[in-house]
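Complex shown without one protein chain; remaining protein chains in place.
Coming up: chain A.
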Amino acid sequence: MSSFAPTVLKFEAFPDRNLTVILFKDVTNAKDVLDKLLARTLEPEVALVNPRPIQSLFALRLAAHKALASRERNALTTRTLHSELVYNLSASKHITEGLRRFGMDDASDVVLACRFDASDADAAAMLAMFPGAVPVNDVEDGMAALRDDALVKKYYKPGELECKEGIGSVEDAVMSRIGARDVL
């Protein structure tokens, strides 16, 4: 545990902000944590993401970028910056549906915990949030291993032609749906 270092994502457009990401496996207390989150008593405030339908770390970064942009402009759609991150992972404008699909549920055994501008104490608190769970060292590989391609397909509906070799990838399709959601 002591050798574990959380992944910190940076944003070119917001040089003074960052996102700390920790991927947990073998989570057993999802229900307790979720209850606290919903009661808004969870400290520190975090985004608890279901990693299964997430295509890649890049998709998470884009959703986080969008959340920061909305935050800076006082144009958040949801209640907090962290819930906005979860909502932004969705390709649809249906907020409840987005939070349900891309947020942790009470039976989750894997979770991607994210916090903007986390201090060392925050990161430690995040690690302590899921006692017994195992933080994954390489988030990118860990996410790829946990990804459920059928869920990605169901939630983002990438077209057959657009994912053909030479035209684009599933990741491209996911990016465009996250990035352009608000104008579609």
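Couple of notes before you dig in:
In this section, a residue touches a chain if its C-beta (ideal position, glycine included) is under 8 Å from a C-beta of that chain, and two chains touch if they have at least 3 such contacts; residues count from 1.
Here is the rule we use: contacts and distances are computed from a predicted model.
Remark: of the listed names "DNA primase", "LANO_0H15082g1_1", "non-specific serine/threonine protein kinase" or "Elongator complex protein 6", the one matching the undisplayed chain in UniProt is "non-specific serine/threonine protein kinase". Within the full complex, the residue among A:Asp35, A:Glu72 or A:Asp106 touching the omitted chain is A:Glu72.
By the touch rule set out above, chain A reaches the unshown chain at residues 11-17, 44-45, 58, 61-62, 65-66, 69, 71-76, 79-81, 116-119, 122, 159, 161-162, 164, 166-168, 172-173, 175-176, 179-180, 182-184.
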